[in-house]
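The complex appears here without one of its protein chains, the remainder shown in place.
Chain nomenclature is as follows: A, B and C, assigned in order of appearance, with residue numbering initiated at 1 for each chain independently.
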Amino acid sequence: MQTDRIKPIVMPKWGLSMSEGKITGWLKQPGSTVNVGDDLLEVETDKITNVVEAGDAGTLRRVLAEPGNVYPVKSLIAVLADPDVPDAEVDAFVAGFAVPKGDDEEGGEDAGPQYLFADTPAGTLRYAKRGDGGPTVLLVHGFGGDLDNWLFTIDALAEKATVYALDLPGHGQSTKAIADPSLAGLSAALLGFMDTVGIGSAHLVGHSMGGAVSMRTALDAPDRVDSLALIASAGLGREINQAYIQGFVAATGRRDLKPVLEQLFADTSLVSRQLVEDLLKYKRLDGVDGALRALSGALFANGEQASVLGGDVAAAGKPTLVVWGKEDRIIPAAHATALGSNARTEVIPNAGHMVQMEAAGTVNALLKEHIGRG
Amino acid sequence: MAPVVGIIANPVSARDIRRVVANAASLQITDRANIVLRVLAALRACGVTDVLMMPEKGGIRGHVERGVVRARAHGDTPYPAIHLVDMPVTGTVADTHRAAAAMRQAGVAAIVVLGGDGTHRAVVAHCGSIPIAGISTGTNNAFPEHREPTITGLATGLAVTGKVPAPVAFAANKRIDVCVNGGELREIALVDVALVTERYIGARALYRTENFRELFVTFADPEVIGMSAIAGLLEPVARDESGGLMVRLATPEQRQAGTCGTILHAPIAPGMITPVGVTDWRRMPAGVPFVPEIKAGSIALDGEREVSFSARDRVSLTLRDDAFRTVNVGGCMRFAAQNRLLAGAPAPLPATA
Amino acid sequence: MTENPFPLDRDDLLKAYRIMRTIREFEERLHIDFAKGDIPGFVHLYAGEEASAAGIMMHLKDNDRIASTHRGHGHCIAKGVDVHEMMAEIYGRSTGACRGKGGSMHIADLSKGMMGANGILGAGAPLACGAALAAKVRGDGGVGISFVGDGASNQGMFLESLNLAAVWNLPAIFVVENNGYAESTARDWAVAVDSYIDRASGFGLPGVTVDGTDFFAVYEAAGEIIRRAREGGGPALLECNMVRFYGHFEGDAQTYRAKGEVEAIRASRDCIKIFAERVIEAGVISRAELEAIDKEVLDLIEDAVRAAKSAPLPAPAELLTDVYVAY
C-alpha cells in the first residue's frame, strides 16, 4: 500500500482538554484541489470555533464527516490523495485507518495529567509538556493569557520537538502574586521555571507580552535561549492599544469583557461565549486583578510600552522569527519590521493579535521551519 | 372565733446586687407562692380557718389563688379562707408597713413573714406586740431561721390556737433603735447596724468591707451570714441573752499599717468570705445609747444601706431587750411532740381557743 | 474641700448630671415643640427615666454597644450621640444623625456604639447579643447592652436572646426599664411571671432589681454587672424600676393613668432632683455649679432647635441613596 500517496485528514486536537469536535461546515467540496494552508472546514468545540487548514496538498477524495455531527479527536474525517490514486485504494485506506495512539509519554488520551505544576522560586507555575525528543521549545503567552493560547500550536510543534507551555506568574492557574512585575522579573520567573523543570536552553516562542519576556530572557541569559520566535510581540515599539489594556483589566462581566476581547481577533465571531466565560473565570480568581494591574502599570503605563528591546535583540544576533497578524488592533503590525534584516518577518493577512490561533496552520508551519533551522 | 393569722409575703426581696457580686440565691415568685400554700396548709391543719394577707402585684397572690381554686375544684379544702388587707399597692416597703399596721389593728394572732431581714424589720416596726413567724426568702438572712416553711406554719398554727401555751410558744427578741437628730428620724434593726463610709445608698447591699467602720449587733451568731457573723466569730452572743456586741473595724490605712488587731475571714454575704480588719469589740448593754465615731457615711440596717448622714447629723444607737415577739418554732414543735399534739387525731385538730 | 463619699469623682458627677439634665431638657423641649406642631412624626419621651441611661452609660466606652428602644433619645444622649444631629434628625433634616431618613425612632451612631433606637419592640436584644458576640470573638473586652421596656420583655426575641446569651456566655446585659406601662397596658397585667429576675433565673442569668430613679443605685449595680460581663462572667439582667413623666408617645392623653399619678412622681421620684439634693447635701457639688450646667444645657437645646429648624431638608435624590453599598 502506498499510503504516502494518501493523506488522512483527522479531527484536530486543539488544546489539552479537547476530546471531540463538531463539524460546522466544509469549505472545500469533494473532488476539489487543495493546497497547503487552504481552509478545509470549520470545527466547533466547547471553547472555540476555528477553521482547519490543509497541512498537505492533494485532491479531496473523500469527505467522511457530516456537518452537524460530533467526532472524536484524531478520527478520520476526510481523505486527500492525488487524482491518480485508484478509488479502491482510497477505500481500503479508509477501511484500514486506525486512530493513532497518543504519542505523549503519558501514553494515552486521558491517561495522564493534562497539566503539570512546578514549584519555582516565583511560585507554583502550571505548565504543559507535549512531545519528546528533538529541540526544546518553550511557549510564552501574553498579558492576561495562559498556556491555552497555544491551543492550536502545541500539538503541531510537538510532532518534532519537546514543547513546554507555561502560565506566567499572575496568569492561568499559576501563583497569582507577582514579586516583580517588570520584564526582568518575568524573565527571572521564566528562567526559574526552566531551572526547575530541567530545561537547559530552549527555543522561546513568545506572544505579545510573552515576546518581550522572551527577548528580555535572551538578553539576560543568552546561553539559555536557542532562538526567538516573536508573535505580535511587545517590546518592539512604543505603541499599544491602551483602551484594550485598560478595558481588559477593568472588565468584570461578560457584557464589558466581550467587546474588549473582540479586538484580539480579525474575525470577531471567534470570541465565543465560552471563551469569554473562561477569561471571566480567570479574572475572578483572587489575586488576578492585582496582578494585572501591577503588570499593566509596570509595562504599559500611560498608554505606551515601557520597554523597547528591538535594538538590543538585533544586536544580540539570535536567530529570530517575527510573525504578525496584519489586522492586529493591539500592537500595530508596523512593529514587525523593528528588527529589520536581523529577523525573518512574516505579516499574515486576515489575522489579528491572536494570529497563532486565527492562522494556526500558517504560523505553525513558520514555527516548525524556524525551529527546525535552529 | 378561731384566731386569724396574718401573712406578709414580700415579692421583691432577694433581687439585689449580691446576685452579681456574690452568686446569692434568688427565690422565684412561684416558689414564694408555693411557700405560702405550704404555710396555709399547715395552718389549716391546726384549725386556722381564716388568714389575712398583704396584697401585692408581684405575682404571689395570683399563683396562690390558682392553688386554692384548683384545690376547691378537686373537692378539697386544705386551705383557710384568704382575706386581703384593703390597701393600695405601691410596690415599695410602705406596703409592708401598712399591712403590718393593718393586721395589728385587725387583731391577728400572729404574722407569718416571707422575706429577708429587711422585710422582717419592716414588719416589726409596725406590728407592736403581735408575734411574727419568719420564713427566709431573702439574701442576707440572719434573722429568720432557715427551716421548711411547713414546720413554721404548723408551729404558728399550734401557737395561735393555744395548743402550745404562750410562754413556750413565743420568744422575746432584741432590736437596736437608731435615732438621728434627736428623733427627726427613727429606724430599727433586728440584727445589726453597720456604719460605712459610703455616703450614698446606691444599690443598698453591703459588700465592700473596706468601707465598714462600726458594727452593732443584737446577737452574734457564728452560724449565720452577714454582719452578725463578724461579731459571732469574735464573741458569740445568743438571741435570748441580754445585750449585744459592738465591733470597731479597721480602716484600709490601719490594715495596711498593720495596726488593727485581728484580720477576720468572715462570710459577709453568700459566697463572699472576706478579710475584715477588726480593731476591737465590746459588749453593748441594753438601754445605753451609743454614738458612732465616724462623722459621715451611711447607716446600714440588717445589711442594707438605708440612711446617709453627715457631720451635722447626730446619730445614736440603743439596744432594747424584749422588743418584739416571735413564734418559737423549735419550742412549739418539741412541745407538740412531748404532748403528742399531732398524734392520733383522725380529723383536723379542733380549735380550742 | 469636703471628702467625696460617692463612687464617682466630681468631674464624673458633673458629667452624669449634665447627661441627665440634657436628656430632660431635650425631651421637655420636644414636648413643647410637638404640641406646637413643629415636629413631624411620633416621639416617645424618656423624661423621668434619665438615671437609668446615665447610670449605665457612665460605665461604657465607644466599643461597648447598646441597642435601644423606641424611647431612645436618652440612651443616645448618654451614649454620646451629638445633640444637634439628634434634634435635626427629629426635625427630618439632612443634617440629622441619619440624614433625615430615620427619625426619632431610628437614631443611631455606630461610631459611638449606639446601634440604634428601634421601632420594633424587643428587636434590640438579639442585636445586642451580636454586639456581645463580636466583642467576645475579638476579645476587646466590650459589652453589648440591650434596653427593653417592661412591655417588650414579653417578646420572643427578647426571651430567646436571654437563652442565647446564656448558652454562648456572652458579655451581654439586658436592661429592663420598667416604667410600669407597656404603651397603655399595665405591666402588672401583661407580664405573666411578675418578676423580671425570675425570667433571668429561668435562663440561668443573675438578675438585679434597682430603684431606677436613684442614679447611684443604677450606677453601682450596672457597674458590677458590666464588670462581671467584661471579666467573662457572662450575661445578666438589670431591672430599673422607674417612672415615665409623659405618655407613651406625644399626644397620648394618658387616660389609663391614675389621677394625680404624674404629679406625684414628678414631686417625689424625679431622679434629677434626687441626684442634685444628694450631691449638694454632701457638699461635693454646689447648687451654683448645677445651675450653671442647667443654663448651658438650655442654651445647647435652644441652639440645637434653632439649627435644626434652619437646616436644609433632604434633597429629593436622597430618596434613593443608601439602600445598598452598591447595586
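Everything below uses one rule, namely that a contact is a pair of C-beta atoms (placed from the backbone, for glycine too) under 8 Å apart; a residue touches a chain by one contact, two chains touch by 3 or more.
Methods note: contacts and distances are computed from a predicted model.
Between the names "Urea ABC transporter ATP-binding protein UrtD", "Peptide/nickel transport system permease protein", "Pyruvate dehydrogenase E1 component beta subunit" or "MrpA C-terminal/MbhD domain-containing protein", the one given in UniProt for the chain missing from this structure view is "Pyruvate dehydrogenase E1 component beta subunit". Note that the absent chain touches A, C when the full complex is taken as a whole.
Considering the whole complex, the residue from C:D109, C:D150 or C:D270 that touches the absent chain is C:D109. Contact with the omitted chain, checked across A:V99, A:L285 or A:A334, is made by A:L285.
Per the touch definition above, the residue from C:L164, C:V191, C:I265 or C:A311 contacting the chain not shown is C:L164.
Set against the missing chain, the residues C:A128, C:A152 or C:V297 yield one that touches it, C:A128.
Even with one chain removed from view, chain A keeps its contact list with that chain: residues 115, 117, 126, 173, 176, 252-255, 273, 277, 281, 284-287. Residues 65, 67, 96-102, 106, 108-111, 115-116, 118-120, 123, 125-131, 133-135, 137-138, 144, 156-157, 160-161, 163-164, 167-168, 321-325, 327 of chain C touch the missing chain (whole complex, contact as defined above).
We take it that only the chains that are shown with their structure count from here on.
Contacts between chains form some other arrangement here, matching none of path, ring, star or all-to-all. Across the structure, the highest number of inter-chain C-beta contacts is found for B-C.
Each chain gets a centre from the mean of its Cα atoms; the one farthest from the centre of chain A is B.
Note: centroid distance chain B to chain C, computed from Cα atoms, is 36 Å.
Chain A and chain C have Cα centroids lying 70 Å from one another.
Only residues 11-12, 15-17, 19-21, 23, 26, 28-30, 57-59, 62, 91, 197-204, 296-297, 308, 310 of chain B touch chain C when the two sit together in their complex.
Within the complex formed with chain B, the residues of chain C that make contact are 3, 5-7, 188, 193-195, 197-198, 201-202, 206-210, 214, 216-217, 219-221, 224-225, 228, 236, 239, 241, 278, 281-283.
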